[in-house]
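Of the protein chains in this complex, one is absent; all others appear in place.
Which chain is which? They are A, B and C, in the order written, and residues in each are numbered from 1.
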């Protein structure tokens, strides 16, 4: 399986590892960003950003259900913003295990990262990406590395 | 069959008609242009352009054989500029009846308009356009209106 | 810098024009503008042409301006093709303004044109997403989503924070649909009720179909010259450009305390024009999603946070109010042909300031007005571009 943004995701290669996002942290001011950037957006230093593993968990900042889908997606689907404990607030989709219904998600709830295909469509079913699911949901095996 | 630039081509509907191009002639200064424009490029008058039938014949201004084809075309193929007796000098392709070989075309030679599919490719075989062939070649039935 | 006046504006109607290409839409806007200004093609020294989706939707990249201008009889001059998402036309106007203000040109043309109906609305929607950062659009993020839950606006969150209701969200759409019903150039000319807006299909919770701008073809243009040169062309009231501000978004970190970029760009425009929000007599603003108008009220300094719905309830921003907002119908009713919108706003304001706006004419002709645009989402959690123009007679 291809990876949508390969430089942004750590995909486990053995069972002891867990997937996470790859962000960058500024040596000068400790700002963490996602995705990685070569220049710190906070202090504008060039070359101060080092790769860091982030985003294994997060808190739901906001969420909605999109009733119309762009090409390659299937409506209805959740779209959310997640606050990562390391700093960034990021846009994300929600794992397929989570039923797309009002009331399933609640802002502020703990979330956990999963890797799965971008969407269940011919264009995107072979494209691995990161998504979040409520941390309370029973863990499932996430898709492996293809 | 669809027409590539329908407002630029007169496609015969009965056997007594012959195909031609649709250009525009300026009421003010008699300039003829192809394709049609609403403003005269010579005298900048707005609204002075009237549709005229042109381009049943022409003289070859220049020609080449393209050895590489863009998507939807098949190399080698002729590409030419043709001087129309009504004034315009236009870009055109050459009819399939004309073998794509050096020496077949000669600048200055008399040409005659034919309508045929844009190219013998899945993308373009159902798209009718104008092309030119040497006037001396025996006339064939051009593709009718679909 | 010289003081610059708009001496002519013109537009093509917004809507679905299946038979018309980019250059046909632009031709109507350009020649309406030339005629309005009393100018000839040969008077134009330089042109800025804004368009956003022509490459993806019509196959015309690179020289869209030259293509549409040639069709209108304008050739040989410097042509600058500009692109800035929903503020492309505002960017074109700013370019024309700078040419004239600096003395590089005496007469400059700004054009905005967009062709969105191409027979495949899925393709149009995808192209629209492509004006945001591709990393986001690839993940299925759309403009509608961004208005609903994006940290920078988060309309869904405002329901909790401000107590706004779905009916509040519908109010700008209702107000603007009434204005649009009076505008012969508008795409949607049916006045809507609160119920109709609230009960239309949900697009992205909490936004309904009638709260969202739809796909649209359209074009608009303006001609500018030094104020003192205006009488050479036309006896119409010259409309001065008091400020023409363009900004890109900041990289936002959560809780960084930065002022919203719509506020920052508006403040810069107020300052440059030497006025404040209370001096404005009319506004055309970027209500790509109607409820965004409520947020923009506070960001443009018209009211305190959360008070947006009150401005409509009390009739302050209606056509007969103290400061009418979106007299044209705004993006949802007048239409939002992306690369043309900024100049459609300018044309509307010029018509209002001249008293030429017909059935939707603001009774007391506005003397100071504002056009506001924004568009394109970046990974840095902000819109890519903000444009604010203040006009004065």
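In this section, a residue touches a chain if its C-beta (ideal position, glycine included) is under 8 Å from a C-beta of that chain, and two chains touch if they have at least 3 such contacts.
Please read these numbers as outputs of a predicted model, since none were measured by experiment.
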| item | value |
| --- | --- |
| Displayed partners of the chain not shown (whole complex) | A, B, C |
| From C:37, C:69 or C:141, residue that would touch the chain that is not displayed | C:69 |
| Contact set of chain B toward the excluded chain (per top definition) | 4-5, 31, 33, 35, 41-42, 61-73, 77, 79-81, 83, 87-89, 91-93, 102, 107, 118-119, 129 |
| Interface with the undisplayed chain - residues on chain C | 1, 52-53, 55-56, 58-67, 69-70, 75-85, 88, 91, 94-95, 98-99, 101-104, 127, 130-134, 137-138, 245-251, 261, 264, 375-376, 378-380, 382, 384-385 |
| Residues from chain A at the interface with the omitted partner, ascending | 37-41, 44-46 |
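Going forward, only the chains that are shown with their structure count from here on.
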| item | value |
| --- | --- |
| Separation of mean Cα positions, chain C and chain A [Å, integer] | 34 |
| Computed distance of Cα centres, chain B from chain A, in Å | 55 |
| Separation of chain B from chain C, taking each centre as the mean of its C-alpha atoms, in whole Å | 41 |
| Sequence positions of chain A contacting 2 or more other chains | none |
| Chain C, residues touching no fewer than two other chains | none |
